[in-house]
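Here the complex is missing one protein chain, while the rest keep their positions.
Each chain carries a letter (A and B) given by its place in the written order, and its residues are counted from 1.
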Amino acid sequence: MEEVDEVVEENAEFLEESDEDGGVTAQSVLQDIENAWLNEKFAPEILPHQSDAVECMLQQISHMEDNMKSLGKGSMKSLIHQMEINRIRFIISSYLRCRLEKIEQYAMHILTEEAQRGREDGYLSSDELRFAKDYLSSIELLFRTLALQHMPNVLQKFEIETMTVKPNIHAHVFLRANKRITGIIVPGTVDEEVDFEEGSQHIVQYSAVADLVKNGDIQLI
Amino acid sequence: MDPNEVEFLGEKQLVSIVPNFNFDMIHLISGSIGPFRAGLPVKIPIWLAINLKQQHKCRIIGQEWMDVEDLKNIKEEEKKSKVFTKMPSNHYMDEVHMLLGAASDDIPNADEIRTAVKDIWDIRMSKLRTSINAFLKSEGTHAKLDHLTAMEINNVRPLLPHALDQMVRLQQIGQASATADSREESQNMSSI
Partner (left out) sequence: MSLCSSYKPNYFSIDDILATEERLSCKVLQKVPRLGFMDHSSESKDLKPGTKLELSFWLAYSMNKSKDPIASIDIPKYYKESYREILNADACAIELSKWNTYFYEFGLHVAKFDHPDCEKLPELLLKTFKSRFRLVMDWAQNQDTNPMIASQLPMLERTIFLSGRKSKEQLVYWFKIGGGGIKTTELIANHKKRKRSTFIENER
């Protein structure tokens, strides 16, 4: 009976040891993933991936499930753990699905941007990168086979410049400030400079706060 | 985001229950809960509370703020105030909906609570519509929304953000068209 809880505590210790900051728990990783899920849902562009957190959580779930087998299927404890696992799974799937959708919609744009970042700073995980490339070449093949090859030579070129679909970074988002932030420039007919108090909520153009979302100072809601 | 997802987030909130069984602490990934002692109140997440209630394993006490008098006071405050007042919970609407849906027999004055909360919701929604109108008439493209709860914000999504997006787009293109450069511009006409 105690095994499952031991596993969770072991994993928690494992996290604490392996992270330089210390004090990282399974609970905080879960919260990070939830925050990442919300940010990804509401941000118009694709955000830096959280694969480390996702992998860590999937491992936790996996160990938990393995150990639950010994508990017996009907036991209340295993049912409760299973419910929680389902909830976590939902968040992770929704998060990954949201990212895949963005990759499909903005494939060309995302790959161009990724190419300009170093491998370390890439926004896509290696699996996502592979998916994006495969997807784009499939689309190119489709266009070519279906339409382009039948057109006069002059029009056959796959014009990357004009065909790239870009996300609307001026889209408006709802957000909450996690700490006091000063000097945010809100674009408009006249650019305005505003400060956000800790805990305050706002609606503003995403472009004004993109960096702050990526570094965690702002949470999209 | 749809209401189910807002509710999903709301389900994480803790609520007091009284179990009718005994059990040790359970260490969930999202935190530890328990121990469960029959007859003694304990706080657990709403998603679990509702499940246990459905299995007849507990009685739900409800949140401290689910009190008819308190809610009536909140309603009066909201009516008087021009801005949005702080609600007892960021998920007051969905918590009431879930808890009263599952345990209206456990929570006293369930119907009155429901009515009071619905009234508060209506007052706030009407206030929101008026402020949106005022906001749009002004030149601003940024607004403060303190004390608005998750479900309320979701109610104006995507209507408000999309309308604002279009206004920004109309404005930007208007400014671009005013300059001579755009005349000579691209052969691709659909690149707005």
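The rule is simple: a contact is a pair of C-beta atoms (placed from the backbone, for glycine too) under 8 Å apart; a residue touches a chain by one contact, two chains touch by 3 or more.
Fair warning: this is a prediction, and the values are worked out from it, not measured in the lab.
The residue from A:S51, A:N168, A:S200 or A:Q219 that touches the chain not shown here is A:N168.
The omitted chain makes contact with just one of the residues A:L58, A:L141 or A:I185: A:L58. Taking the whole complex into account, chain B touches the unshown chain at residues 1-5, 7-8, 11, 47, 94, 97-98, 101, 129, 132-133, 136-137, 154-155, 157-159, 161-163, 165-167, 169-171, 173-175, 177-178, 182-183, 188-192. Panel shows chain A; residues 41, 44, 58-59, 62, 86, 89-90, 94, 98, 101-102, 105, 162-168, 171 of it touch the chain omitted from the view.
The rule we apply is simple: only the chains that are shown with their structure count from here on.
In terms of their C-alpha centroids, the spacing between chain A and chain B amounts to 23 Å. Of all residues in chain B, those touching chain A in their complex are 1, 8-9, 23, 25-31, 47-48, 51, 139-148, 150, 153, 157, 160-161, 164-165, 168-169, 171-172, 188, 191.
Contacts from chain A toward chain B in the complex involve residues 4-5, 8-9, 26-27, 30, 34, 41-42, 57, 60-61, 64, 76-77, 80-81, 83-84, 87-88, 90, 162, 168, 170-174, 186-190, 192, 194, 199-205, 208, 221.
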